[in-house]
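What follows is a structure written as C-alpha cells; I'll ask about it next.
Removed: one protein chain of the complex. Kept in place: all other protein chains.
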C-alpha cells in the first residue's frame, strides 16, 4: 500500500498510525526482525521533520545568535527565538520570558535547586519530594541538602504506585520550602494529580517544581492552568534533539533569582568591578546556547501539535490499555504500577526471570524495552525488586508492537524453562 | 573544474583550499553575493561529514545511552563513548576518564568554578585572570567571588594585546588560588604562552584552567604537554554541533571534586538516605547527555584530524598574515590586536565608522564579520573603543575571502564619505 | 558580485545612511547633560554595545521642557537619539509616548509608515532587520524614563 493511501485510510479511521512512517529509525531490522521500539520513556525517536530541520539549519542558517549584525546571525537568532515562541505556545506559558532553554530536565531542576532554593534554605528546612521521583528529581535536592543542611521529606506511594495523599496533607503543612514532584512517573506511569497538589501547596505558600519529562510528550500540558512555579522537561523525550530542554518558570520568580551560570549572552555589561545581567530569559542562558537543539525542539513541537496532543494522548491511552491487558494474560506476569490514572508506561516482571535477561531475550527478537531501575531506585526499593522490565509507548507505536512484545515474552518463558 | 580535480591540484600544492567544498553553508549567496564567512570565531560552519553523522545517528542509532540492554541503546552508547575516545586522542588526554562532556566552554568553566574552587575558597582568596578574557571566563569567577568573598586579580595587557608578564610574575606569587586564562584571545587573536604560564603557576602550586575555545579549532593542542589542570572548549567553534563542549581535567582532581549537577547517570546508587556517585567521567555528566552532539563532535574531530591540525594552523597563519597586510593598506584602518604570536583573528576600526555600521555595510555585500565587544568588554575598555570589527578565519577561508573583505571596506568608506 | 545586485545593494545602503542620518550621527544635537534633570533612563543594546543615557526635564505641566543624551553608539542609534531629542522637546509626555510607540511600530514594520516628518529618515532600517534595535533604542529609553523604570532599557 502506498504511503499516502495508507495515511489517508488511517486518517479516515481517525487514528494516528500513519505517523509511524515519519520515523526512519522505526523502519529498520534488529537481529533480523523489524524493530519494535518500546523504550520511548528513555528517549523517543525523531521524525524526519526534526532530523531535516536540524540538518537544514546547519546547511544554510547557522551562525552564533544574539551577537551579530550579519544576515546568518540574524537568521539564526530569528530561528532560535521562534523556537522559543513555539514552545511557549505549546505549554501555554504566560510569555516567552518564562521559557528558558537548558540542556534538559536534569539541568532545569539543578538550576532551580541552586539558583532559587539554595540562597533561601537554612539548616533544618524541608524539601518535599515523592517516592516515585526520577533520580534527576532526587539527587539535585540531596546535593542541596549537603550544601545547606536542609532535609528531604518523602511522600510515600502505595502498592498501586499512587501517592499517599493523606500523608502528603500532613507533610505539606510541616514547614516545607519547596515541593518538587513528577507529573508522570517514568518507572510506573502514574499520572499525579499535579493541579491539586499545586493548589494545596499554594495554600501553604509552598512553591512547586513539576518534573514534566514524562508528561509533555504524552498529553496536553498547560502550565498556567497547573499554576506551578517551575516546570521542567527534555527535548529528547518528545521527539526532539538531545542536549536541549526547558525550564518554564514564573517571570516574577526568575526576576528575583540570581544567574545559575555566568558567561556570554547572559550579561549586558561586564566590568571587573561588576557586571549587569541581561533581561529574561537570557539571564539564565549563559554561553552559546544549543541553537540547533532549540530549533530541532521547535520542529518537534510543530510536529506534535500538527497531530494534536489530545489525539496523541487518546491513541496512547487506548494502546496502553491494550498492552496492559495483553501482558496481564501472560502466565507468571507481575505488573508493577497499576495506578488508576496512568500514561504510556507499563513495568512488569515475568516469573523469576531477571529483567536484564528478559531484556536480552526480547532484544534478540527486535523488541526494545528498558530493564533495570529506570533511574528510580527508591521505587524499586518500595516494590522490593532489583529492577523491572518496562515497555513504554509513544505516538508511533501500535497494536502490532504490543503483539510482538507478548510473543517474545512467551519465548523468554520457553528459554528459561529448560 | 571538477571537484576531485580541484582537490587533487590543491592537495598537490599542499594547501587545504578544497575542503571549502565540504561546507554547504559556504556555497550560498547573501544579499545577492556569494557568502564570505569571516565569523568563525563566533561559530564555525559544519562540514557535510558532521551534518550527516548527526542525521544518520537519528535515522538508525538513537536511543538513550548507558542504561539499556537493547541493541540501539548499546549502539548509541558505543557511538557516544567512541566520540569521547576520539576527543581524548585529539587533545592527548591521559585517559578517557579525564574527558567530560559539557554543554560548552561556558559550562566547563562554571563547573570548575563551582565544583573545584567553591569549596576551597575563603574570603580574601585571589583568582587570577587576564584582561583579555572572554566573559565566559570572567562572569563565573565574579559569581564565585560573590559567593565566597574571594577577589579577582587581573593580569594587564599592553597596546599590542600581549600579557604584561612582569606583572604576572608578581601576581602569581601573591597567594593566588586559581589561574584561569585563555589560550587564544577571541577579540585580539593573541596566542598566550600557556605552557610557560602553567610552569610558573605550578612553581607556586597554583592550579590552572585554560580556556581553549579559540585554540582547539586552529592548532594542535596537547593538554599533557601544556600540563594544565583544566582545559575547556566548545564543539561549535571547531566545526561541531552547538550545545556540546568538553572539560578536560586531570583525573586526580576530578576524583576529589564533588559532582556539579545531580541526576540520572552520574550515580551508582540512590537512596533517600544517601547516594553513591558513579565513576569518572560520569560523575560529572548528570542526566541524559547531548548524545548526538557528542557524536557530531567526534565526527568533527575526525574531519579536522583527517586534514591535520598542523596543516590547518599553517594555512590559517599564512592567510591571517595576508589579511592583516591587505587590511592595513586600507586608508583609515586602525588594527586592534597586534601581538607577535597570533591566531585566526584580526580586529580593526575604520575611520570613525562605528563597527556596527561597518558590519551592516559589509553584510550587504555578503561579507559576514562580527562587530561589537565580542564578549570581551574589558578588552574594549582597555583600547577605549566601544567595539571593533573582527574578521576571523577558519580552515575553509581563502584569499578570495580576504580580497572581498578589502573591497567591501572600500565601499563602506565611500558610503560614509557622503 | 554582479553589478546590478551591487547597485541595488548600494541603493538600500544609501537609503539607510541618508545624509540627514550621517549628519546627526556626526554632530548629534542635544548631546550632553542637562542642568536640571527630572527623569532619566539608560538604554543598552547588548548586540553591538550601543549605550546611551537619556535626560529629560519634565515640567509641572507634564511637558518635556528639555532633553539631552550622552553615550556612544552606531550612526543609526546616535542619529535616532539626536532626532528624537529634537522632536520631543515641547511635547507633553503622553504625546511623546504615543509618538514613540508609533515610531517603534513603524520602523519595526509592524504598521504602515505613519507621518513622522524628519524622522522619516529612520525608515531606512526597515530593510535591515538587524538594525531596528539601534533605531529604537533611544525611544525605548524615553519610554522607560517617563515610566520611571529603573532597569536599563534593553532592546532584546
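Residue numbering begins at 1 within each chain, and the chains themselves are lettered A, B and C in the order written.
The criterion applied here is as follows: a contact is a pair of C-beta atoms (placed from the backbone, for glycine too) under 8 Å apart; a residue touches a chain by one contact, two chains touch by 3 or more.
What you are looking at is a predicted structure, and each value in this text was computed from that prediction instead of being measured.
Colleague: Touch partners of the unshown chain, restricted to the chains that are shown, please.
Modeller: A, B
Colleague: Check each of A:104, A:189, A:355 or A:378 against the chain that is not shown and name the one that touches it.
Modeller: The single option touching the absent chain is A:355.
Colleague: Could you tell me which of B:279, B:325 or B:414 touches the chain that is not displayed?
Modeller: Final answer for the missing-chain contact: B:279.
Colleague: Hey, which chain B residues sit against the chain that's not shown?
Modeller: Touching the chain left out of view, chain B contributes residues 66-71, 73-74, 267-269, 276, 278-279, 282.
Colleague: At which residues does chain A meet the chain that is not included here?
Modeller: 31-34, 353-357, 359-361, 363-366, 371-373, 377, 380, 386-387, 404, 411, 415-416, 418
Here is the rule we go by: only the chains that are shown with their structure count from here on.
Colleague: Considering only mean CA positions as chain centres, point out the chain farthest from chain A.
Modeller: The chain lying farthest from chain A is C.
Colleague: From the mean C-alpha coordinate of chain A to that of chain C, what's the distance rounded to whole Å?
Modeller: 45
Colleague: Quick one: report the Å distance separating chain A from chain B, using the average Cα coordinate of each chain.
Modeller: The mean C-alpha positions of chain A and chain B differ by 31 Å.
Colleague: Enumerate the residues of chain A that touch no fewer than two other chains.
Modeller: Chain A, residues with two or more chain partners: 67-71, 73, 267, 269.
Colleague: I need the residues of chain C touching at least two other chains; which ones are they?
Modeller: 47-48, 51, 130-131 - these are the residues of chain C that touch more than one other chain.
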